[in-house]
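Excluded from the complex is one protein chain; the other protein chains are retained at their positions.
Should a chain be cited, it is by its letter among A and B, assigned in written order, with residues numbered from 1 in that chain.
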Amino acid sequence: MTTTPSTTSKAAPDEQFDDLTQQRQADLMGMWIFLATELMLFGGIFTAFTVYRFAYPEVFAEAATHLDLKLGTFNTALLVTSSLFMALAERAVNAGQRRKTLAFLFVTIGIGVVFLGIKGYEWHHEYTEKLMPILGLAFEYPGAHPDRAEMFFNFYYVLTGLHAVHMSLGLVTLSVMVVFTWRWRDPSRLGRQIQINGLYWAFVDVVWVFIFTTQYLLRA
Amino acid sequence: MSEAAANQASESYLSRGWRLRDWLFTTDHKRVAWLYTVSITAFFFLGGLAALVIRLELITPEGDVVSADAYNQLFTIHGVVMVWFFLIPSIPNTLGNFLLPLMVGAKDLAFPKLNIISWYIYTIGGVFTIAAVITSGVDTGWTFYTPYSTQYADRAVVAALTGVFVVGFSSILTGINFIVTTHKMRAPGLTWFRLPLFVWANYATSLVMVLATPVLSATLILLILERMLGIGIFDPALGGDPILFQHLFWFYSHPAVYIMILPGMGVVSELITCFSRKTVFGYHGMAISILAITVFGFLVWGHHMFVSGQSLYAGLMFSFFTFLVALPSAIKTFNWTATLYKGKLIFSAVMIYALSFVGLFTIGGFTGIFLASLAVDVHVHDTYFVVAHFHYIMVGGMVTAYLGGLHFWWPKMTGRMYPEIWAKVAALALFIGFNLTFFPQYLMGYAGMPRRYQTYPEDFQILHVMSSLGAGVLAIGYLLPLVYLLWSLRWGKRAPPNPWRAAGLEWRTDSPPPKHNFLEPQTVTGPPYDYDTIDNK
């Protein structure tokens, strides 16, 4: 790598890097690789799910009808919208617009919270319907073959739960970004950070689309 | 740094900052490497201690030293500690951490903070597991097979799984760090095919870490939830499939065995070239083999399940790919041998380690081929033949390579030379002790001695006694370096920047290197291992 000073900004790179371009590329690449690991993580669970989906197709299809398709669809729409706002926030920060960045970040976080709220409501609903086969709770499944259906719900909770954990982490880092944007110390650095957060947020979104498809939509 | 000091000599990364927090909050990759070295050494001796008790128990056919449950906990601790807390992090996180930035001419890894965080994650996860295992015991074996681990084994299974899960993140962080560093931070002129093989090996290892570890995490999550929340995914009573767990587990754990050998292969390539004063035979072939092993390594996991009841055709495919994955290893073995051809061989302690590696790895690899041969595996699966196979590769191969590398780079890391004579004595003791311990295990394995047995039919006693004797020799062999390396820290001769006249960027800087590795930026103009030029200077 050359040591010619970067032209994009006067700010200095971290000490291990020669220049800011190098640092930006390194950061992005790091995030991409991290997302690859996340993909493998969810991939492992989806694989297990697929195996059983093929083993008990009818039971799983029927069990899926006990999920709330309307809320699920609404949540999907929400999440896609939030990704849009996240992208807007990235553009705003690169254009040096502090207020807009803040606003877009707030909207993103807001939508994220609503998403989790709805998800929580769904879980609660399933809990009252006694469709939560965990922690020894009563599981009273109205359809045929409750034991196989239990397996479906197991996957449903594992997948949506793990997704919710990822969402929450994303919300935490986005909140940190809000604080940074508020202070507006080093805009070019902030731009990199928000871009990386955006990648993560988009990933969480994509995972949700997979969850939505496999859990809610595969009903027949 | 004052002008005067800068002119005299660079200030080494060790010379300043000896308060506790200068170490615990350091981001210098060289210091993090030391933190790792201390942790994994502790874990190694802990795992070794468990092995010694196992060997003590197996001297007699009866179960007279420890109880049956204690024995099962011992081999579980031994396997878990040795695999996850020692061997996987061994070379990458110590030598790799120290050398990778030096070898590519960088000031540090791409993400120094992640690096130290990864050490914390590793150490906390490790200590947590050990505490859980020691206080309440886990007896599932390192493979955690269901339904035993979910429904029948009591005690601290969840705690142990959590520990392993957490330590996985440290692997992932290290992997990300290495990959990005190799891609983005190479010195000008250091093209991919000028990289030392050690860098190639660590790069490939990182790929495996990044792609395979998350699958283990997913599996462990399912297992933990199954045990804790009572969900049933592997439970046959719910229509779940216990074999699915084995598929997921080995999907990680087979590639993981290449995490446990590739770095060793990298080290040995460096050592052999240096002490043959010659470039490596078939550099391109060596680098491509490393990648081939990485890729094919993902296609063979089912060879651990030949008798578990997967379909015959699955077994057939897995066997076929297992044969294929051995081909690049064969290339490497022959290339190391051919590297000696027309060299100027120096039989230093380091070289003895390197050559022991080649011999022992070859034997371990051969027997891997036995295991890949379907019909043979049916007979020797889950016997001591398998135990001998993996110890030959993991201990005879990887641990030997690790020790060899530690000696080779010791002067660079510490600025001190170790006592050569003692190092030779230790290397020979380890070679002999090792074969005495594990060769008899091949014999008893084919004779039908199952593994994970606390008691056994008397006929096998003589072989077990030999094996236990060997373990005693090994213990001495491993204690020796511990003692003389520590000794050398204080009393060893001071090391010049390049005591072996070795090639490679890491030797162009002081021993020990300054904080930012090099005083001026490095450029590379030629291929690696250019010993001709060095020797004819």
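In the analysis below, contacts are C-beta pairs under 8 Å (C-beta built on N, C-alpha and C of every residue); 3 or more make two chains touch, one makes a residue touch a chain.
As a convention for this text, contacts and distances are computed from a predicted model.
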| item | value |
| --- | --- |
| Name under which UniProt lists the unshown chain, selected from "Protocatechuate 3,4-dioxygenase subunit alpha", "Multisubunit sodium/proton antiporter, MrpA subunit", "cytochrome-c oxidase" or "ABC transporter ATP-binding protein" | "cytochrome-c oxidase" |
| Of B:Leu24, B:Val38, B:Ala314 or B:Ile346, the residue in touch with the unshown chain | B:Ile346 |
| Chain not shown: contacting residue from B:Phe320, B:Trp422 or B:Trp487 | B:Phe320 |
| Listed residues B:Asn97, B:Thr219, B:Gln454 or B:Ser488, member touching the removed chain | B:Gln454 |
| Hidden partner chain, touching residue among B:Phe45, B:Phe298 or B:Tyr446 | B:Tyr446 |
| Contact set of chain A toward the excluded chain (per top definition) | 55-56, 58-59, 144-145, 147-148 |
| Contact footprint on chain B, counting only the chain that is left out | 61-63, 68-69, 72, 139, 141, 145, 147-148, 151-153, 236-237, 239, 241-243, 276-278, 281-282, 284-285, 306-309, 312, 315-316, 319-320, 323-324, 326-327, 330-331, 333-335, 337-338, 340-347, 355, 358-359, 362-363, 366-367, 369-370, 372-376, 378-379, 381-383, 443, 446-448, 450-460, 462-463 |
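Operating definition for what follows: only the chains that are shown with their structure count from here on.
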| item | value |
| --- | --- |
| Rounded Å distance, chain A centre to chain B centre (Cα mean) | 34 |
| In the complex, chain B residues that touch chain A | 101, 106-112, 172, 175-177, 179-180, 183-188, 210-215, 217-219, 221-222, 225, 229-233, 237-241, 244, 248, 251, 516, 521 |
| Chain B-facing residues of chain A, complex | 1-3, 15-18, 22, 25-26, 29-30, 33-34, 36-45, 47-48, 51-52, 55-56, 133-136, 147-148, 150-151, 154-155, 157-158, 162 |
